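One chain of protein is taken out of this complex; the other chains stay put.
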Amino acid sequence: MKLRRIALIAVVVAAIGALFAFGLLRGNPDDRNITSNLIGKPAPTFALPLYERYWPDYGETFSLQAHVGRPLVINFWASWCLPCYEEAPVLQQAWQTYGPQGVQFVGIQTQDRDKRDEGRTFIARFNLGFPNVLDNDSLVGVDWALYGVPETFFVDASGKVVAKHIGPVTAAVLDQQLGALLR
Amino acid sequence: MFDLELGPLGSASVFLAFGLAVYGAVAGIVGAARRDARLQTSARLAAVAGFILATAAVVVMQAALLTNDFSVTYVAGHSRIASPTWVKVVTMWAALEGSILLWSWLLTGYTALLAVTAPLSPLRPYAISIMQAVQVFFLGVLAFIANPFKVVPLPPLDGPGPNELLQNHWMMAVHPLLMYLGFVGLTVPFAYAMAALITRRPGTEWMAQTRRWTLTGWGFLSGAIVAGGWWSYEVLGWGGYWAWDPVENVSFMPWLTATAFIHSVQVQERRRMLKPWNVLLIVTTFSLSILGTFLTRSGVVSSVHAFGNGPVGPAFLVFFLLVTLTAFGLLALRWDDVRDRADLDSIVSREGSFLGVNILFVTLTAAVLLGTLFPLIVEAFTGDKVTVGAPFFDQTTLPLWLLVLALMGIGPLLPWRRAEQQRLARNLALLTGALVVSGALAWLLGVHKVYPALTVALAGYNLMSLYLLLSGALVPRLRLANRGALHVLRSYAVESRRRVGSMIVHFAVVIVAVGVAFSSGYRVDEQIRLDFGSSAEFSGYTLTAVDRFMERTPARISAGAVIEVTRGGRPVTTLRPRLNLFGEAGRTVPTPAVYYTATHDLYLNLNSSVGPDTTFVVLRVVKSPLVTWIWVGGAILLFGTAYSLGGGRRPATARAVAGEKPEGAPA
Partner (left out) sequence: MKKIVYALLGVAVLAVAGFLISKALQSSLVYFILPSEYARDTAAFEGKRVRLGGLVQAGSVRFDDAKLHLTFQITDHLKDYPVQYDGAPPDLFQENGGVVIEGRFHDGVFVGDNLLVKHSSDYHPPADGEPIDVDALKESLR
């Protein structure tokens, strides 16, 4: 009797568990794998003020138009965003590898109104060699249909957006995307 | 300055508290099984030490939040320098890891309180051990799965801040706190019930020792639900307070079963019946509180309030299954000890009505659970994506609520065991009279919708019932005491806190029911376009958009409209609904403006954005009658619960004598 009751309970609990396990495994939408509206389209252009340390190499304004013709990596970040701090050293490392091979990196500080000092501190902390600009009104972010920060876009030599990565980029992602672009 | 790393300090506290919980759970059980008093004492000391360590973890978290220490993951992920201080404090429970920290802390606090104050009994060591076993789960999740104290190697300069909806209203500081106090409070009777099963003592001992804990937990949970409703009303901008969203449902279900429980324990206390039923109810209440957390935090049911799918989902699922399997398995093992031997003498009796109310509340729970899980079931079997709309919940629960109101009126008037025909007939006649008169009155005054009219009728019926209860208790006392009516009332209120408290709570339920019936039955909801400088009419009011405004605080930017409200040419009030942007990221959240009155609320929400060159605004205007009475009723309900708990402990004998006579009729 006792055994039968306990077995019955076990069966019911297992059924409930199976239902919820189905719910868990059902594949929640992972937005990271869903690509953007922009893929395959020309990259929205912008011209934004550069931070002072890049003036000698790039002038006071960075215009995307002027750099079309080489593979581009466009990274959006903000000073309050935790994952941006994780990926900044990765980006700097990749810049040192791929910059000499002709890839242009650009960092866009966005959703961070008037946070110039914080932007400078961020750049100095990671000693970012690639140019960084401030998108003070976050309008460029809107053009690029940002979902959040960080996001990284890859643009081919013809100026078309070929890929978007949501969340912190890893060396593997950069190697894979840039490998394809440089081939 | 000394160098203090908050992250490692917090982690260390959590890990140590986890270790103590493991030790306490094991030592308590072993100590009880071997009747080793020293081991039992050490387990109780571990409970106290665990609370101290958990408090340390909370203090560390608060210090990290208040000093903007972004080297602590949780702070970096959920706080922001510009937030006002109260928001920083509250940020601790604005996201998942922090809420688990809060939950764990309250759990250790209750366990420590239990370890210090619970009277010595064979149940105590087991109960404390079970509390500690629950702690092992929560602290384990905190330590190993969702550690909020993890150190950020490269701390950011600022953080994104908590969810916009949460920083938009101070009620958000209160609602989760109340809810966890409720859940944790109801863990105590669960632990005692398990202890009762383990020790084969399924009598009234476990519930007598946890009566206060149960009522406290229930009171906090009730408060949390009312507070949550008011928060929705003040923040979400649709002019309602309850949408049958899964997030709401999962906090509601434990309340339903807990309500059934606080009624059915009285049957066991008085008549030694419903023993297995009571165990079942408290186990269900506890597992539903875990299930709710699983459902809302794992993305298994889709909700308007998306919490996302964190890593804790599977952990909560496993714990839920484990609790359910263990508790029901234990009940099955002990079935022969627990089984009832007494039987109902008559269905028309106090215990009969308690049984009825139990069936109603369990049916309500089943309906809400079915509606919440049905989309998942359908998807599992057919792959179709469906939602169950609010009409389902309204159609199934409204008739049940009316039956609850009906039983609430008659039940307390029935004596235990068997009702006497004559008295019953008299009471029934009076109740029916009140029902018919108030129903007819409502109809004549223009309440022609079925549910509101029936609610008014049942409200009148319940007021008559309360009158009968009170006069039944007071009239004989007046006759005997030879004192003033006020004096007698006061002494009765002091003597019979439990009964008077329950009357106050039932009165509050009547008020809430009327508020709900009218605010949902007679709600007027419109969208109105207003050019600046022009006016529009809305159910007796004239709304004039006089101006727009912008506000900027360090934490938010807001833009809104200034709306002048007049009635019959006379100014009533000026309302300023606005939209807010917290921080640079994220979406705008509205702050509706509400004009509260006793008869109805006028509720304005801004449905269009306001900029320097906008010439008009779109307003959602809602008029809901009597909605304020829901909050008033909620407050009275809390007062009633506190009242029945207050006044210190009286000897058990005195309590038994006070409740001996069937009341509700002259003796």
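Labels A and B are assigned to the chains in the order they are written; within every chain, residues are numbered from 1.
The definition used in the following text is that a residue touches a chain if its C-beta (ideal position, glycine included) is under 8 Å from a C-beta of that chain, and two chains touch if they have at least 3 such contacts.
Computed from a prediction, not measured in an experiment: that's the story for all the values here.
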Checklist outcome for this item: By the document's definition of touch, the residue of A:7, A:39 or A:66 touching the omitted chain is A:39
Checklist outcome for this item: Touch with the missing chain holds, among B:363, B:542 or B:573, for B:363
Checklist outcome for this item: Considering the complete complex, of B:67, B:395 or B:534, the missing chain is touched by B:395
Checklist entry - Out of B:339, B:483 or B:529, which is the one that touches the chain we can't see? => result B:529
Checklist entry - In the full complex, which residues of chain B touch the absent chain? => result 302, 343-344, 347, 359, 363, 366-367, 370-371, 374, 378, 384-392, 395-396, 399, 527, 529, 579, 587-588, 607-609, 616, 618
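Assume only the chains that are shown with their structure count from here on.
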Checklist entry - Distance from the CA centroid of chain A to that of chain B, rounded to the nearest Å? => result 41
Checklist entry - Once bound in the complex, which stretches of chain B touch chain A? => result 70, 73, 76-77, 80, 152, 154-161, 294, 298-301, 309, 313-314, 317, 320-321, 324-325, 328-329, 332-333, 335, 373, 376-377, 379-380, 583-585
Checklist entry - Any idea which chain A residues touch chain B in the complex? => result 2, 5-6, 9-10, 13, 16-17, 19-24, 26, 28, 78-82, 84-86, 88-89, 111-113, 115, 118, 121-122, 125, 138, 148-149
